[in-house]
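Please find one structure pasted underneath; my questions will follow.
Only one protein chain is missing; all other protein chains are in place.
What follows is chain A.
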């Protein structure tokens, strides 16, 4: 049995629209997600699917004039949608920590990295300067930075990509947040460093029992770290299940296409599947019918629901539309 307090985030009917030439277009379209304590929830999908939009909506960092957010994002009874800024500032950095993709761009070039971490503590704790310094050193040790005292005084450009991302992580976990959102945290890093950073995130999660939302376009990252997976396409969640299910019997055509296009390390000469076409831009996104249909044109229209709904096909395994039932790859068909 799950305790009620294990539910950290409950996102219901989230719509996030951006204003383009006077009209709002939803980049997140009726998103429902939950995040529990001790869980790493991966949101996966190609670039432009709306993953960062969800992250920005949760933490309330978007251009308020040109963005419309509706629905509920419940954090302990508190609805983050429309929360006023001064209350939100008490939550950001303290209860929710955020890690971004490009660690160089994410750090202020004119500030010592130690001071940037200490800044989080300044706004959420009553530590004095000395205590903040000590805590930063402790955090630098925790995220595996060598010679922390020396690192404290460095500027971002003096550090390697991996070390910069460790600084950003130290910043995000400084106040032991319950929720950590990591938006493509390893995309900008070297492959060898990627694994280290993912290991670090897992360690942090194990120690702090926080819930992590891990946003990525890389299924390899998902396989390695996630507990739950939400696959996102064109602003919608198309499949949601635990990580085992997603990799052992994926159902939605998009999930299957993504998996098929993933290189297998043990098979070097395989032909990688390439998903035809691209993610539609916001304005050109089909608002009716199955949004993925255009990229699997060999599947007859009759296979798709007119208004695709999310179905729970087995406990905890949700799939949008029923087209998966008769889905096959084009290669299979032509090979017969």
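Methods note: a residue touches a chain if its C-beta (ideal position, glycine included) is under 8 Å from a C-beta of that chain, and two chains touch if they have at least 3 such contacts; residues count from 1.
Convention: contacts and distances are computed from a predicted model.
J.: Using the UniProt record as the reference, specify the protein name of the hidden chain from among "Outer membrane lipoprotein-sorting protein", "Oligopeptide ABC transporter permease protein", "NADH-quinone oxidoreductase subunit D" or "Xanthine dehydrogenase family protein subunit M".
T.: Matching "Outer membrane lipoprotein-sorting protein", "Oligopeptide ABC transporter permease protein", "NADH-quinone oxidoreductase subunit D" or "Xanthine dehydrogenase family protein subunit M" to the record, the invisible chain is "Oligopeptide ABC transporter permease protein".
J.: So one chain is hidden, and I want to know which residue out of A:34, A:57 or A:106 touches that hidden chain in the complete assembly.
T.: Reading the full complex, the residue touching the unseen chain is A:106.
J.: Taking the full complex into account, find the residue in A:168, A:221 or A:296 that is in contact with the omitted chain.
T.: Touching the chain that is not displayed is residue A:168.
J.: Can you work out which residue in A:124, A:166, A:217 or A:240 touches the chain that's missing from view?
T.: The single option touching the absent chain is A:124.
J.: Among the options A:94, A:178 or A:290, which residue touches the chain absent from this view?
T.: Going through A:94, A:178 or A:290 one by one, A:94 is the residue touching the chain not shown.
J.: Would you write out the residues of chain A that touch the absent chain, in ascending order?
T.: 59, 61, 85-86, 88-94, 97-98, 100, 102, 105-110, 116, 119-120, 123-124, 155, 157-158, 168, 171-172
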